[in-house]
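Worksheet for the structure shown next.
Up next, chain A:
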Amino acid sequence: MKSAFHNLATGALAIAGALATVPACAADAIKIGVIAEAQAVAGSSIAPAAQLAAEEINARGGVDGRMIEIVVYDNHSSSADSVRAFQRAVSEDKVNAVIASYISEVVLALEPWAGRMKTLMITPGAASDVITQNIAKDYDHLKYTFHGYLTSSSLAGLVCDAAKDLLVDPYKMKSAVIMSEDAAWTTPLDAGYEKCLPEIGLKVVDHIRMSPDTTDFTPIFNKIEGDKPDVIITGISHVGTQPTVQWKSQQVPIPMFGIASQATNSTFWKDTNGAVEGVFYNAVSGPGVAVTPKTLPFVDAFQKKFGNFPSYAGYTAYDDVYMIADAIKKAGGTDSDRMVDAMEKTDYVGTIGRVVFKPKGDPNPHALKTGKGYITGLMLQWQDGKQVNIWPKELAVGSTKWPSFIKLKAAAN
Partner candidate 1 sequence: MTQGMSAPILEVTNLTKRYGGLVAVKNLSFSIAPGEILGLIGPNGSGKSTAMKSIMGVERPSAGSIKLDGVELAGLPSHQIARKGVGLVFQHSRPLARQTVLENIKVALLPDKLTHLFADKDTDGKARAIAARVGLAGVLDRKPATLAFADLRRLELAKAVARHPKLVLVDEPFAGLTASEVADFSQLIREFRVEGRAVLLVDHNVKSVSALVDRVLAMYLGEWIAEGAAADVMRDETVRRVYLGGALVSTARAESLFSDRTPVLQVENVGVCYGKARALQDVSLHVHEGEFVSLVGLNGAGKTTLFNAISGLMAYSGEIKWAGRPLRPGSPAQIARSGIVQCPETRELFGEMSVRENLDLGGNALGGEECARQLNWLFDLFPILKARQSQMARTLSGGEQQMLAIARALMMKPKLLILDEPTLGLAPVILETLSRALDRLRETTKITLLLGEQNVTFALPHADRVYVLDHARIVWEGPPDRFEAEAAANYL
Partner candidate 2 sequence: MLFWQILIDGFAISALYALGATGFTLIFGVSGVLNLSHGAIMVGAAVAAWAASSELGLGPYAGALVGVVTGVVLSFATYFLTVRPIQTSRKIAEAEKEIFILTATLLWGIIIQEAIAYLFTNNAKTVLPIVDGVVIVLGVRTPSNEIFTAFVCWFAIGLLWLLVNRTKRGKAVMAASMNPRGVTLLGIELSSIYLTVWAAYGLLAGTAGILLGMFLGVSSYSVGPLTASAFSIVVLGGLGSVSGSLIAAYVVGYLETATAYLVSPAYRTIPALLLLVVVMYLRPQGLFGRR
């Protein structure tokens, strides 16, 4: 019941906060709007994490003496609500920048509005490459959008890198089925998988895209079993609980490996009644993993304050506030165009690694640079109710463990 009380508490906080904002805006505060999905696993960490960052900055005297104020909007996971929230944030609440959503569809709907209303927007969790491809197509209008999370194609590359080290090399796996949900972010992800999996020696024997409304995954797992692959490479975010639970209850003997956004959340064990045991998932950070010196202090502070662990979008949202603050400092004010210029020059070590945006002229301007020296990502596995990092080696705290029902063909050979 903890989450219920927790929600009541944050609800009350939100009300109090909303009431408090009225007199507070008299000061020359910097306002950052947060448009997020309060009721979704990944989205619910965004606002608290941003709040935490703002409080830390304010405790150290703010940005050039100006306090940061976070204004939160719940978008109910809806593009229409988000557009309305964005309009309200800019026109009514006069925010200086917006941190928006983990859903690519929402960000894609907001992107032109950020351009139309000339307001800096950064997404802490959306993944679609299209967001940055759009910027390349119409830089002058869309330059206000920054992609604060990995693009899908980068994610695909990271998953392949991990698969090579964790599956192909030690277990001689040879074939894979891609299972991903039908959504904006998975189109480039799947394309990335299709390209990089064969390169590391995993033959793609089938490729299944399913509707995010799917509730019964039995036919899907069945089809996959029929294909006899060594591993299921996942690309799921909106769905999570149901495929995981049914994977376990049907004892599908093939490991799941890849992107499973909901699995990054610490409550996922309870949501699935432990069915997530043995699932591999990519993340930019994980509990107990000191990706950078800032990672663990953030997680501790978050856990102390809110009683649970942040989702992946929580880490990035926390960093985003710092980056926006820096940009304002560098720009010497809150003029949008100057903030954009300053953001483009960001070189910041945050909780998930070193953040540098790709420049104008790149096919994906304003996307994060990845790879050695920048952001490498992690591969974690749920083991006994804990998220254990197993890749890359230098950050690993444990090693692969297989649930009993997984039958490794290579091992049997």
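Throughout what follows, contacts are C-beta pairs under 8 Å (C-beta built on N, C-alpha and C of every residue); 3 or more make two chains touch, one makes a residue touch a chain; residues count from 1.
Basis for inclusion: all candidates are chains of the complex that A comes from, given by their letters.
Just so it is clear, the structure is predicted and the values come from calculations on it, not from any experiment.
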Chain touching chain A (counting every copy) in this complex, out of 1 or 2: 2
Residue ranges of chain A touching candidate 2 (in the complex, touch as defined): 1-4, 7-8, 11, 39-41, 44, 182, 209-211, 213-220, 222-223, 239-242, 245-246, 249-251, 262, 270-273, 275, 405
